[in-house]
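Worksheet: one structure, shown below.
Shown here: the complex without one of its protein chains, the others still in place.
Note that the chains are named A, B, C, D and E in the order they appear, and that numbering of residues resets to 1 at the start of each chain.
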Amino acid sequence: MSDIPEEASGIVKKFLYVNRKAPHGTIYALESLEVVLIGAAFEQDVSLAFLDDGVFQLVKGQDTADIGVKNFSPTYRALGDFEVTKLYVEKESLAERGLSKDDLMEIMYEDEDDDWEEKPSIKLVNRTELAAVMAGQDVILSF
Amino acid sequence: MSDIPEEASGIVKKFLYVNRKAPHGTIYALESLEVVLIGAAFEQDVSLAFLDDGVFQLVKGQDTADIGVKNFSPTYRALGDFEVTKLYVEKESLAERGLSKDDLMEIMYEDEDDDWEEKPSIKLVNRTELAAVMAGQDVILSF
Amino acid sequence: MKFGIVVNEGPYTHQAADTAYQFTKAVLEKGHEVYRVFFYHDGVNVGTRMTVPPQDERHIQRNWSELGEKYKLDMVVCIAAAQRRGIMDENEAKRQGLDGDNIAPGFRISGLGQLIEAGIQADRLVTFGD
Amino acid sequence: MKFGIVVNEGPYTHQAADTAYQFTKAVLEKGHEVYRVFFYHDGVNVGTRMTVPPQDERHIQRNWSELGEKYKLDMVVCIAAAQRRGIMDENEAKRQGLDGDNIAPGFRISGLGQLIEAGIQADRLVTFGD
Amino acid sequence: MSILHTVNKSPFEKQTLNSCIAHALDGDAILMVEDGVYGAIDGTAAATQLAANKNISIYALGPDLNARGLGEAKLVSGLTIVDYNGFVDLAVEHDKTQSWL
Partner (left out) sequence: MSILHTVNKSPFEKQTLNSCIAHALDGDAILMVEDGVYGAIDGTAAATQLAANKNISIYALGPDLNARGLGEAKLVSGLTIVDYNGFVDLAVEHDKTQSWL
């Protein structure tokens, strides 16, 4: 039962967090985000995929005051500060739900390899491209 | 702590238990059946509806030994002993799932008003007929 | 009008326990009566006093306990469902030989008959679940 | 080969906790290694010692505790998920000012980092949930 | 003997709304709550289904719409938005409630 600290392990894997569920109706979106934030400290190669009802997690203007539940949606906009900068959003999932890119939050990060230029974290991909993203991973965590 | 009402209230309501979920994958079918069994002591006018994936609850030949889970399906056959004799099964739900009446357990009851003749508890109904059954109830419990 | 409320999912995982709370609160504030709140399936998990959610999140059990106290609600946790999920009051824990209990203030453990009775006695039975 | 196992649903309500158990047992009996079993979301509810299922049903917590003891498994309950759902060990209960704890033998409470670490260290990570 | 039907599942994930519509009768009402309110988005397959049922009143819970960022501009026409008090009123006005879980 080795307890190697992550910096000593030297292993860098490609981690994909797959988000397929809507926010608020269930806790999976929120608790998935908590994994992503903690996971950021491990310096792995992290991507997030949003497909099916998971695209609803990124809809802008969420206001949970009247259901008495915490609004965690602003946290997605802070992901760049945790060096989580690859958010793949599936076009087909958006279209089936009557959504377009304009319905989503603007999520940016500062690219340290490009003079800290602000760049969008959301990458719109089609189903075929997303399948390729999935195929290229080492570890897939589904929520 | 007794499940038997302290005194007969005299009220007889039409209770419908709506079963829309498959057995074993979740506990809803089993715990719904537990309500039906306890409820039988209250001498209400009880019906059960099986539609959508709920029709899978009545499939014959279920053998749960290898998943290590209790096989509660034989209990449906004992419902007649509890005077629960109206099991409405939706034809459209069966057909969509590649099932016919022959795939279902035989569930019988003895009709005390007809010289204890054995009669089938399962009544196949179409969607329109089932909607009418629902409309005619006083209390609907969904699982 | 007299309402019965059925809560079929546990705290935080599904919104059902929250919606049921908001609905029950509205029922009471509008002057209706709540005959009973019955917690079934994972809903029994609402009734543990051991939850400690983050400071900036709602405390679902405490919300229910406070609503129950304010309006003298009869909040019943199903015994069969509770035994499967580890919700115990002092009597049950003793009977089962356990070293402690975890039921929250205002909740009581009883049988499924209490659900049927709510269906008989209430004018409307409203179910919240998954 | 080294496996990591993630269990995301609680006992009895979803089959996930059973399937995860059968899978983990098969992994071990085939001679593979299990780096860690991580209980997240409602999966933390598997780790309460207060469940008393009917005599004729399987005892999910006990199954896991026994498997854990036999193979010296590292069975970790996520602390954040556990706090929302009322699963406590002695230390956590003390820290939170609670009057008792409910964690089952063989389970320990720790952080989400243990899940990431399992993803890094294991050759295969397999998730069971709803 | 009219029914208030509640639907709390996304129609893009589950068949629940379809099944509810198929079993609702004239004079009944359908109230979308929790993730069920995603069924109120205009221009989707679910919206087409809703529109085909003229004699069933369609409601959605405002607090759940707001939580999910669904402003009125995005919603199907003919929908009535209610709050928790309105939910209670609907339960009173109809003879019984059926939750499509």
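Rule of thumb we're sticking to: a contact is a pair of C-beta atoms (placed from the backbone, for glycine too) under 8 Å apart; a residue touches a chain by one contact, two chains touch by 3 or more.
Source: prediction; values computed, not measured.
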| item | value |
| --- | --- |
| Left-out chain, listing which of the shown chains it touches | A, B, D, E |
| Selected from E:Gln15, E:Asn53 or E:Asn85 as touching the chain missing from the view | E:Gln15 |
| Identified contact with the non-displayed chain, of D:Ala93, D:Leu112 or D:Leu125 | D:Leu125 |
| Touch list for chain D against the chain that is not drawn | 1, 3, 8, 15-16, 19, 22-23, 25-27, 29-30, 32, 124-130 |
| Hidden partner chain, residues of chain B it touches | 21-26, 52-53, 56, 59-67, 69, 71, 73, 96-99, 103 |
| Positions on chain A where the hidden chain makes contact | 18, 20, 28, 51-52, 127, 130-132, 134-140, 142-143 |
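We adopt the following convention: only the chains that are shown with their structure count from here on.
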| item | value |
| --- | --- |
| Required minimum of steps from chain C to chain E, each step between chains that touch | 1 |
| Interface residue identity across copies chain C, chain D - same or different by half | same |
| Identity of the chain that, by mean CA position, is farthest from chain E | D |
| Chain pair with more C-beta contacts, B-C versus B-E | B-C |
| Intercentroid distance (Cα basis), chain B paired with chain A, Å | 43 |
| For chain D paired with chain E, centre-to-centre distance based on mean C-alpha positions, whole Å | 38 |
| Residues of chain A whose C-beta touches two or more other chains | 24-27, 67, 69 |
| Contacts with 2+ other chains: residues of chain C | 12-13, 15, 19, 22, 41, 57, 80, 84, 125, 127, 129-130 |
